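Below: the structure, in structure tokens.
The complex appears here minus one protein chain, its other protein chains still in place.
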Amino acid sequence: MPRKTYRQAINEALDSEMARDENVIVIGEDVAGGAGGSGEDDAYGGVLGVTKGLVGKYGRTRVIDTPITESAIMGAAAGAASTGLRPVAELMFVDFLGVCFDQIFNQAAKFRYMFGGKARTPLVIRSMIGAGLSAAAQHSQALHPIFTHIPGLKVVMPSNAYDAKGLLIQAIRDDDPVIFLEHKALYETQAEVPDEAYTIPFGEAEFVTEGDDVTVVAFSAMVARCKAAADTLEKDGIEVELIDPRTTSPLDEDAILESVERTGRLVVVDEGSPRCGLAADIAALVACKAFAHLKAPIAMVTPPHTPVPFAPNLEAAYLPSAERIAAAVRATLGETVPAE
Amino acid sequence: MPRKTYRQAINEALDSEMARDENVIVIGEDVAGGAGGSGEDDAYGGVLGVTKGLVGKYGRTRVIDTPITESAIMGAAAGAASTGLRPVAELMFVDFLGVCFDQIFNQAAKFRYMFGGKARTPLVIRSMIGAGLSAAAQHSQALHPIFTHIPGLKVVMPSNAYDAKGLLIQAIRDDDPVIFLEHKALYETQAEVPDEAYTIPFGEAEFVTEGDDVTVVAFSAMVARCKAAADTLEKDGIEVELIDPRTTSPLDEDAILESVERTGRLVVVDEGSPRCGLAADIAALVACKAFAHLKAPIAMVTPPHTPVPFAPNLEAAYLPSAERIAAAVRATLGETVPAE
Amino acid sequence: MQLDRPTLIEAYRRMRLIREFEDNVQAQFEQGRIPGFVHLYAGQEASAVGVCLHLSDEDYIGSTHRGHGHCIAKGCDVTGMMKEIFGREGGLCRGKGGSMHIADLDKGMLGANAIVGGNPPLVVGAALTLKTKRLPHVAVSFTGDGGSNQGTTFEAMNLAVVLNLPAIFVFENNGYGEGTGVSYAVGADSIAGRAAGFGMPATAVDGRDFFAVFEAARDAIERARTGGGPSAIEVTCMRQHGHFIGDAQAYRSREELERVRADDPLRIFRDRVTADGRLDPGDLDTVDTECAAAIAEAIHAAENAPVPAEDELTTDVYVSY
Partner (left out) sequence: MQLDRPTLIEAYRRMRLIREFEDNVQAQFEQGRIPGFVHLYAGQEASAVGVCLHLSDEDYIGSTHRGHGHCIAKGCDVTGMMKEIFGREGGLCRGKGGSMHIADLDKGMLGANAIVGGNPPLVVGAALTLKTKRLPHVAVSFTGDGGSNQGTTFEAMNLAVVLNLPAIFVFENNGYGEGTGVSYAVGADSIAGRAAGFGMPATAVDGRDFFAVFEAARDAIERARTGGGPSAIEVTCMRQHGHFIGDAQAYRSREELERVRADDPLRIFRDRVTADGRLDPGDLDTVDTECAAAIAEAIHAAENAPVPAEDELTTDVYVSY
């Protein structure tokens, strides 16, 4: 199978769905680029090149550059979704949700319920999350817990190129509003990705590694860090069951609970801020529903309760590292923690 | 001591701080009312009358009516706070955070960190939360987990008139941005409230009842429901330790952990949506830090993962009731659950 | 402009139906039979009807917290509406939305909206659908004078101009946003003038005069249908009641409140069409009677409808989950 980057996988998903269904449109800032400029069209294709090439194939009526106007973008996408299009709107950085959140959480997310089931809002909002590029406090947040908190939204966090393509196609075909969160540190990562279209259902976890000693749950860019930790631990004979639920809402509760029932130990690793975060959400789930099987305190590995710092050394310390994850696993197993 | 309503207590706190410090201003929509109208000034005093009378005492330069423009209100308050005023800005319903969240979470909350400790942002944002008045999906949310998630914000949720006054005075004197959440169903509730100014420190829980059987944690309007449940349970000999931490950020972790160490059982009751919510946050805290003392699964009592419905019967079913709370406590104690 | 008799009757019928609806909602609310917050449209009927009379079910409108009038003008069923406002089964939103969220997508009514400034971006989206699918329809946003100051509204106007969409922004300037006067809250000389600054045709009309609204709307809608892009219309009108039912309205002078009663758009319409002989008073009286009967029936149906089944609490959050 051909190896492709996460960026390419996402681009292919968009391309295949636009080819398949003319109601699919892409809208956002510089999703093509060059509108009103003196140079080339498609000059950007998204600020990190993810939508490159689409405008050439589908034209500016379906690949729509906008002013810097996130409320209008999200609102227009929501309004278009409820009247017959299937928009894929881009919120360039998830950090910008503060200037458009109403259209997402009070409008799109609630239409169906408020209107007694009559509305369908097949809207996808693609956005970029995460730290690691020294983009500082307003361009490095994760914020997926905020979307996960909102009833009416589905939240997708692909950790690799293969999942990104299948989950995005699923998102576009889905009839509910979906928040599709791409980690900016993953765009260059590669995986085997089929050329043809395929879907991955929401709410079905992937078991990245299987093991009976400790259950580790992680999403998005944290999966690779957990995998690195698991690989190290394996050398010491510690078998980690690494679960990537892939979507936070719906969440594959069964996969997590069944695993913990077997291992009796849970480490949740998440890049979001800790308070009312996703790590806490999953820890609480297990503390309520698999308590009897727990053999040790649950451990959460997250950033501290601080904004994301700019300086690279501080940012590195901010993010959960493979070392911290491994240490948490060992602590859960009652071993003396080497570092931290 | 005189009995006063929650509304009156909040009004007194504002009044006393405005009298004490001329840098304190109040800004928001219809905080006075009547600007540009043909009738009286101070015609509203806040949509529910909480700021009534202030404009008469302090004038329109310190009690500032605005257009409907939440981003500008919050931004102006944040900008004024960082340049020498101590604004108390009103976000009429917390549900409106979607049109102004950026100024709160990316600006005010992060100034100090991003600017390396140089900024001080003594900003208070007062807002109204909660269901129970059939105000439907866009006027009934709690959303405190979203604020709690954000590093740099403090979050206050008074459950009664006495606390409301002391916590609001504390908030106004505090040098960090504080989100002060008033529950709309509590405005008419009364408590003994001293006439003079007093402060209640953040991060110090109140023990509403003491008991050794089960720890129950709740905030804001849920405290009274838990109290009702505790009263019922007491008749059956079940002693509930009901903790009202009063602020979610900072959170009095010690109070909760010490209580659970004694009782071995925890029920968290919260009005926010369940996913990545405050109940999960506290459950996770205990599952990580007091696991060894737990004798039973943690229980969370929250609304379902749905928007707030309009119809009164559905809304009543949406909110955690004293019955559901009592049932959760009994279940934690291993008793057969009577209802649910 | 000469409107034919059936059109005149229909215009009056919709305005009267709105008034009758609102009068009854007020009475029911005051008797404690309607839960929640309710904002009445009485006094502004010529705006909703003057605009919506040009629209079919294929055209879209987006509304506000003060949405009953827009719903009725757009053809929503008053019984379904009343049940909704009562929070009952069979309501347009199965009792889950209430007054501030009544919607009927089949009628092109995209919903009342409890967020001021909430609907303009959504209406731009509906207009985008129409343009993308090359349909000859339009999307109309109703917004208040207060809502005209919201950032979302400004953004929606700019985006509609940039994409040349068939969107019409109707600003119902009833003088107040809650208790704050428009002369205070709008820094510009006029809402229409500010909208014109965004690069679209904008006019201001007297919203007590059905015919003035009707004509301005016709021009704007015609322009939008034929690819001419968005327009704005500022409709100056008067809110007959308080901001919400129960509002003491201390911010309005006695004289102003008297003027409001005098400037009733229904009376103005009636006087005008009967004075020049286009309609008989009797025709209008018949409409009055029919509307009163329709609303009485709606109230009766709503009162007697059951509340929603409790399992409705958790349904229709998602299409699938």
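Observations, loosely collected:
We just call them A, B and C in the order they show up, numbering each chain from 1.
The working rule: a contact is a pair of C-beta atoms (placed from the backbone, for glycine too) under 8 Å apart; a residue touches a chain by one contact, two chains touch by 3 or more.
Note that the structure is predicted; figures quoted are calculated from it, not measured.
Shown chains touched by the undisplayed chain in the intact complex: A, B, C. The chain omitted from view is touched by exactly one of A:Phe96, A:Phe180 or A:Phe202, namely A:Phe96. When the whole complex is considered, the residue among B:Gln107, B:Ser127, B:Ser159 or B:Thr302 that touches the unshown chain is B:Gln107. Of B:Ile10, B:Ile25, B:Met92 or B:Val214, it is B:Ile25 that touches the chain left out of the display.
The omitted chain makes contact with subunit B at the following residues, 25, 27, 61-62, 64, 66-67, 69, 71-85, 87, 102-103, 106-107, 111-120, 151-152, 154, 174-176, 203, 250.
Contact between subunit A and the unshown chain involves residues 29-30, 33-40, 43-44, 47, 65-72, 95-96, 98-99, 133-139, 304-307, 309-314, 317-318. Contact between subunit C and the unshown chain involves residues 149-155, 157-162, 184-189, 193-194, 196-200.
Note that only the chains that are shown with their structure count from here on.
For subunit A, the chain with the farthest CA centroid is C. Centre-to-centre, using mean CA coordinates, subunit B is 35 Å away from subunit C.
We define each chain's centre as the mean of its Cα atoms; on that basis subunit A and subunit B are separated by 30 Å. Between subunit A and subunit C, the centres computed from C-alpha atoms are 40 Å apart. In subunit A, the residues that touch at least two other chains are 71, 102-103, 106, 113-114, 151-152. Contacts with at least two other chains are made by residues 93, 95-97, 101, 113, 115, 118, 151-152, 317 of subunit C.
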